[in-house]
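With one protein chain removed, the remaining protein chains of the complex are shown where they sit.
And then subunit A:
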Amino acid sequence: MTAKLSETATRHTMIPKTATEAPSGKRSDHWFDFNQTIPGAQRFMLGTVGWLAFLLFWQVTSQLEFAPDRLYPGPAAVFSSLQELFLEKGFFSDVVSSVTRIVISFGIAILIALPLGLLMGSFARVDSLLNPLLGAWRYLPAPAFIPLLLMWLGTGDTQKITLLLMGVVFFLVIMLADVTRQTPRVLIETAKTLGGGRRIILWTVLFRHSLPGYVDTCRQMLAVSWTYLVIAEIVAATDGIGAMMMRAKRFVHVDDIMAGIVTIGVLGLLFDILFRLVYRKCFPYLGREQS
């Protein structure tokens, strides 16, 4: 029996031809080859190079005298005003308001989209009922509803959260349904022949198989949420990152506006990393190979 179990061990013994053996003398590990996998350290270094190049470009162009410093401050000025915003101008509470809006609106969006997406992706009749309706709503631009929302809901948080919700939820439903639909039919049939009823298969196969896809979809849609957040806070708000930026505009504090943009970028990135972390921790079985 042990001989049978060793079948995996011999599977990866094929050694690819190394570059030096190539008769033509040309290296096959070209700097730009297709489908290359590169070491993590090199990947990190290249990413850093990209960022440094960007900062250098910013620094150099800000020192050229084609725009006054006031309208186009360099990176150093923006970072010092970022520091000032947090330490002296109470910017932290603005950040908290914005993040709260994102979290609440996105939480509601998931609560609505997940059951709908799961049912639409699982049952063709639910999909036929809802897909034409929700699919069409996707194409109505959420900001177009701002005047209505202002009249109906006022200028408070309800209006902003509703706008964020409208901007995200329709896309989310359709995308989660797509993820659910990708559950291999043979897994469902296997569960059926093991005696699984509909409710059991819905949870233990369709939902469970789709879970990683759900997390990934949410990660991507969260980026869209940030776009609508800025719109919502620019229109009518007393607090939040967008509101701070509009206040800064009134006094031509371009460095503050840029600091706001940087803050949003960093927050977006942090959420993205968080989702990736959750993905890696919760789905270890997706290790080497997508099943």
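Criterion: a contact is a pair of C-beta atoms (placed from the backbone, for glycine too) under 8 Å apart; a residue touches a chain by one contact, two chains touch by 3 or more; residues count from 1.
Note that in this section contacts and distances are computed from a predicted model.
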item: Omitted chain (choose from "sn-glycerol-3-phosphate transport system permease protein UgpE", "Nitrate ABC transporter ATP-binding protein", "CidA/LrgA family holin-like protein" or "Heterotetrameric sarcosine oxidase delta subunit") - UniProt protein name; value: "Nitrate ABC transporter ATP-binding protein"
item: Residue among A:60, A:200 or A:252 that touches the chain left out of view; value: A:200
item: Per the touch definition above, residue among A:192, A:219 or A:247 touching the missing chain; value: A:192
item: Subunit A residues touching the omitted chain (full complex); value: 1, 4-5, 7-8, 11, 184, 186-187, 189-196, 200, 204-205, 208-209, 211, 283-289, 291
